[in-house]
Every structure is written in structure tokens, then in C-alpha cells.
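What you see is part of a larger complex, with each chain still in position.
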């Protein structure tokens, strides 16, 4: 199965990357954008999707600072 | 006889009709597609140096310390104690204009490979950068920021310190930024290895990354054609640098050489396997069989020609005796580096490309490497000025103090700290002088001695007067070495120019090479290698002609390496060297909106050499507490920099008739030391206080000067 | 006494750490794929970019076979010093609390910074004076120490913060200016600055030597106590 893991900074932790994007957009003429956060996207083919939560806890995300979300993407 | 390929594919690949005809004549037949792809790259400007090779013959390349000269992946000099330093500078201009982060990063990756290809462990990187104006151009700021990040990314991640460099901002680089990277490596003398393949029956092993469709056609299209608008289709896929792979590849190659497991080693750069295989065969006077079906691929379905010309990064090619292949594979396994047998050394003089055993290309090594026609260029001095005047930044009514502040805060002079803070200068624990501590970087060697290195080149001055400007680059670089107490051993250079088929660019190139050669002869410095980057041209004209030189020198005692900043109150300040500066080509002239034309002041080689010797000696004997050469912004800026670096003021009286802002790089120095020790020199004042006072001209607090000096790049970056 | 310096693929400051350790004792490299710690008395997890720092700095390295042995060594009270990337690895391995996030500037920064010794006792800072300032370089892209507030309070209360950036010297936005922390037992230290690059007057300051000397003294005392 093809799966996506979305990893984002936990709420309340300073996200300078998100802030940098938010600051840069108006200069490029894009207005009305707020609440920007930048995280990681991991896409993979996995034979046993049941393993995904453990993979996230162990490697793909750091639960102290990041939340993750697993999205099934259909057959690979 | 005319024998155009029916489809005229050769033209799309960058070969002229007559070059194609010559190929057909040499082969006695039409080349097939694989052969045509290989030849088009080997006969490109980038690989064949067809517009510059004849000129390069003018350069002096021999000297008592030279171990490897031009022709090897990197040159090398003997630094004593049984050690050799290998070094080279290379450009990655066009890829960086397309994607500055990856372009600059892979530029560093490439020059590192050239250095460990000769068996030397990379110990330092320097970079020489040129962009358009940072204050007015968004694009220039973007290129600057991303290129610097890319250089740092690669060097920092691989554990090689970036110890120096230079940056200039000029309108002429707006479309064509220059990204030149230099690397130095250290090796026991006897460990230096050449790239010549030898021993028919020996195995050809490909090391490192998987081969993908990176930079297919990159060498000929990217490096030999002008970047114009609407050239999207020509842009090949961008190469991504992977410093982690290269770190493993580097450690792996160095261990293979330590254990004496290789016959020869060669990096894969422009033109990938084609170039590496041809060069190794040519140097060894042997043939090679390469079977592309054995090459590990990143993408399925790659054609033999794609595999042969792919420029995927982080790969090396080596020749191994059959009985040692097992050991080689074992070492590579430990370093998580792929090692694949892809061919063998054969008798004869053919490079044969096989696909699962059947030949898909068969080319004589000589046709690949030697037979590309070398062109004479047609130099012609320009009838009218080539470069427009820069916009004037000064009103013309400023006081000397205001002029000094304007210069200190101009992008070409201000502090580079916001840039070099993004580079690790200390990893490997050799760095005795970091950026901004001295005019050259100093690296200690085992046993207490040290080497020094600097990289220099002021394109605006070369634009004024190509011959004198190029010579000045050599003098200035050697002067920087003198300031830390080092004696030059060898020089590398990168010639960044516009389109050499245009007569005035041909003239700039010819004159600059002459200036370079003469300055090296006058100072007794051999040229051990380099690189040429042509066609740096936008629709509105060429870049400033920009020869960049890097010199490596040695000093006997690392503990006595010089510094640029004034060291103690009460020291006397003296001028050393002949000094008849002019405003032509100066930073002040630029700020005043003057176009870069006109002859530069003449150099008296004997007097300059004596000045370099005196400064070197003064530093080595610790008679001088500081030394700094006088370059951009003249003696006033030099004094201000000594004050800022030392955190102390100075009071001076300039000799009659010297304009404090006029320039004559590479000849003269500001030194400081105990008054008694400086008695024999032209003493102009004293260190002390918290302001710089130039009698009759200006008085500025050191803090005010520092504020201007430190602010500018921090704001644009 | 002997130090072991771990070498991952991508370690950069391993040889520097080895040389620094050799100034106060013996030292050898420990290969990442090897579980055997060769009987060393202290382990250094050095700086660099283990596994390219891909995904998250230190995330992949903590699974190297050698790290299993290092974790066990630490649990048994062995001295473990993590420098820069080593600090990141130790946090990822949960041998130290908290995490290291990208610098607020989002850039790599090299800078000679001043550190204030927050606690001048124990195996890593015992040779320092209380309140002493150390001049030591930092060089990293991911060095902003983070832990939730309550955990930070606990670290402060238990004296686990050994080193802070002196006022005005925080290069990365670390919470509470934290530059180096130890575990509860006090035998594992992680710090972002590079003491191994401050051991030779020719190449910088020699203030970093204090960390290595403290470790040496601590181990010698322990041997004497037996």
C-alpha cells in the first residue's frame, strides 16, 4: 500500500520556518495568509500498514515535538 | 568531402558541421548515437578547452616544489616534512545561476572529488563568488543567500572546513553569477596517485552513488552555450548534492589508497563515465571496456548513451588488480559505498562501450581526448567601453570621513561575517587563522609548520586593464600570504570570461593570461592547475573578465602566523612597499559612478617582491605585530580595517600626495610593531585611542566605523 | 583511563574529539556497527552529520548497534558526553530529556560564544569555577534546545543544566539559554558547543579542555575510591 505520513510541529512550539514563510508571502504580493506551519511529508510503499504507527513513533516523528498523521493512499 | 549526419543531430548536441566532418574523417565512418553523445561532450568547450588550450600553454608550470602540475585532477606542491598539498579551483557558474543552492553545493562536491582523486584528504575549502548588486536586486540577494547556504551545506556536512573566500557585487554579474570553489588536500608525498589506467586485464570499478538522468548533456549545453531567455528546454534536470554519500565515498577512497588497493583513481565530473574512462585510458596509453549493463541505476530504462554521459554526483572510477577486487569490495562495504565491476583495461587504444556484452560504441581514445580541434581566438581591443557606468552612489560633496564610512559600508568592502558565519572553519583542528583574523587562512601541519591560502581576483580592475588587472590578482594574493608570513609555493586559477568568439572577449582573455603568466614569472610562482569557464554572458553583454587565483604557501612556525588587526597601543604604524595608487578602477570610482576603463598603475616587480619579502620576514621574526595589505578602498580603508579588527584606534599622517582612497593592490602594506623595530620603514603614525585619525583628512570613532562595516550584509542576507 | 569516540558514517568531529581526549587520557574510535565498547571508561558521541542528519538530526544514528551498548553503558553509570550531533543523538535516544530544533535563524551558525558554567561540580564541570565563563565555538543548524515548561522547571530545580549561553550569546534561540544538560543521574552530558575545538591555544581558546579534564579527574577519583 502507498501511504503518506504527515509530520507537523506540535502546537505551541515555535515554528520559525512557518513564520519565515508567513513573512515572505506579503512581499511577493500574496495577502490574507496566516497560521502557516511547515512540517515533513513522508511517502512510502508499505506491505504491512499496521506497522506504520510504530514506525512513526520510533523514527519518522519525534513525539516530544511533533504530531503525525497517517494517510492511506490506495494501492501502490 | 561533406558527411553531415542526415538528421543534423550533431548541431543540437553542440558540434559544428566541420567538427562533425572531422569526426567522420577520423573514424572513417559515421558515429552512432552513443558515440555521438560521447564525442559531443568530449569535444565541448568544458572538456576540450578548445578556445583556451593554446593560450594556457603560456602559463609557467614548473618550480622546485611542484609534484603534480596541470593535467591531473588537482595540482600538488611539496610542503616539507614528507607532505604534499593538492589543490584546485573550479567553477560551477551556470548550474548555480539555474539553482543556486544545489549548484553551489555540487560545485563544492566536485572540487572535493578532484582533490581526493589524487589521494589527498581534503582539509580546506575556499569560495570566490560574484553577484549583481545586492541592495537593488532581489535576484542577486536570492542567489547570494542560496549559494552561500549551498556551500555551507556541503562543506559543513562533509567535515571539511571552509576557511576563506571572497565576494564581489557588480552589475555585470546580474545574469551570470560566478561560483568558484577551491579545495586543498593533504597527503603523504608518496600517496599521491595519478589517474592513468594501467595493466590490461585489470578491473574497472565504479564507486559511489547510483547513476540517474542527472545533467544529461549538461557539460556541452550548460557550460558552452550562453544562458539566454527562453532557454528552458535546454535546462537539464538539476543535480542534487548528497554530502553524506560523498563523505562515505571520500573516507572509502582514502582507506583504499592507504591500503594500497588501487592502480588508479579518477573522479566523475563533467561528461561522467565518458570523460573519466577516456581520460584514464588516454593517460595510461591503454584501452578500456565498459559494460553499461553493470552500472547500478537510480532510474529504470536508461539508455546506454544516458549512462555514459550522466553527471550524477558522488561517483568515482578506479582501476584494480583482479586479485584485490575482493578487498576493495570489502572496504567499500564497510563505508556503505557501492562498488561495481563495470569493465576492464584492455590492450590497444579503444574505449569500447558494451551493453550486456555487445558493443554499442567503439571509439579510439585519441579521437575522444586529443583530436578535438583547438581554435585560435581573434583578439581585438574594444573600440568603445564595454561596460556601462554604475549608478553614482555619492553626491560628490562628501567629506573624507563620509567617504570612508561610505566605503566601509559598501557591499564590496563591508564585513563578510554574515556569510562566513554559515561555514564551519575549524573542523579537523588545523585552523590557526579563521576568516577576518588575517589576510590569509592559516592551517597548521604536524611538526609545527603551517600552510597559508588565499583566493583573489577583482573583475572590475581586470575590466579596466586586463593585463595589469590579472597580474594584480596574483600580486594581491601573494601579498595576503606575506601578511601571515607565508612563502608562495604554487597557484591555481579559474578564468571566468564571456564568449571568446567575440573579439573583445578574446582580447580580455589573451591579455589576462599574459598578465597572469608574467606576474607568476616575476614572483616565481608556478601554476599547478586551474579551470576555465567561458560564455558567461547575458543578452546585454559579458561579465567583467574575472580571473580568480588561489595561492598556497608555507610558513615554518604556525605559532607566528600574522594577524591583520592592530595589536597594542603604542605600536608604531608603517607603510611597506612602493605605493603610487590611483583612483582608476577603485571602489571610490565605482561609488562615484565612473565606468571601469583606463590603464591601472604600473607595477615595479622588483620593488613589490622586496616588499613582500620584507613583510613576510617581519611577521616571521615577530618584528611586526600586524600586517595588512592595502587593496579596495585604499590606505584609509586598510587602516580602518586594522583598527576594527584590533578594537583600537590610530593616529597617522599620510605621506605627501597620497589620496587616502586610491588603490594599487598587491604592492603595499600597513604594518605595526614596536617603534624601535619599525625604524627602518616609513612610519606614518601610532596605534592607540578609540578613533582613527588621518591628519588633515578625518577622525572617526572605531565604533562608528565598525557599525558601518558590520551592518550591510547582515541587512541584505 | 580511556575514552571511546563513536564514529558514525557522517561523523565529522570524531578525530577532533579523539585528539582532545588524548590530551587528558587515552582514546580510541568506536565503529558504529560494532557493539563492543572495548572496555573504555567514558564514551564521546561526537559532532558531525551522522547519516547526513536526514529526517531529523540524530534520528537515524540512535539506532546504530553501538548505541545499544552506549545506552547500556550509560544506564550502568558510565560517563557519556554528547557533543553537538552527539547531543542530538542522545536526545533522540532518550538518554537525555528534550529535543533540539532548528535554529531560529534557520541557518547554520559558526560562532565563538561565551558559556556560563551553571554548576561547577560533578563529572563534567568539576574542574570549573562556579560562574566561570568559557569561550567555546558553536557550529550547527539544529541546536535550539526545547523541552516543555514543566520539564524545564524540573531541569532547573534538579541542577541538570550545567552550561548556559552567557547573556547575549544564545546563537540559536535555545529555551532558557540552555547550552548543555545532563541526565538525572549526572553521568550523561549533552552540549551544543564544541569543547574539542577549544583545547589548543594555536587554534582558539583552551577553555574546552576543562570538560575533558573534569571527566579525567572524576574517573581517577572513582578509581581511587575503590
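Lettered A, B and C in written order, each chain numbered from 1.
Basically, a contact is a pair of C-beta atoms (placed from the backbone, for glycine too) under 8 Å apart; a residue touches a chain by one contact, two chains touch by 3 or more.
Keep in mind the model is a prediction, meaning the values are calculated, not measured.
The stoichiometry of the whole complex, written in the labels shown, is A x2, B x1, C x1.
The rule is simple: only the chains that are shown with their structure count from here on.
Per-chain Cα centroids separate chain A from chain B by 40 Å.
Separation between the centroids of chain A and chain C, computed from CA atoms only, is 29 Å.
Distance from the chain B centre to the chain C centre is 36 Å, each centre being the mean of its Cα atoms. Multi-chain contact residues, meaning those touching two or more other chains, do not occur anywhere in chain A.
Here chain C touches chain B in the complex through residues 9-13, 15-16, 19, 33, 48-49, 51-54, 107-111, 137, 139, 141, 194, 196-197, 200, 202-204, going by the rule given at the top. Those residues of chain C that touch chain A in the shared complex are 55-56, 59-60, 63, 92, 98-99, 101-106, 144, 146-148, 173. Across the complex, chain C is touched by residues 149, 152-153, 156-159, 242-244, 247-248, 251, 334-336, 420-432, 444, 558-559 of chain B.
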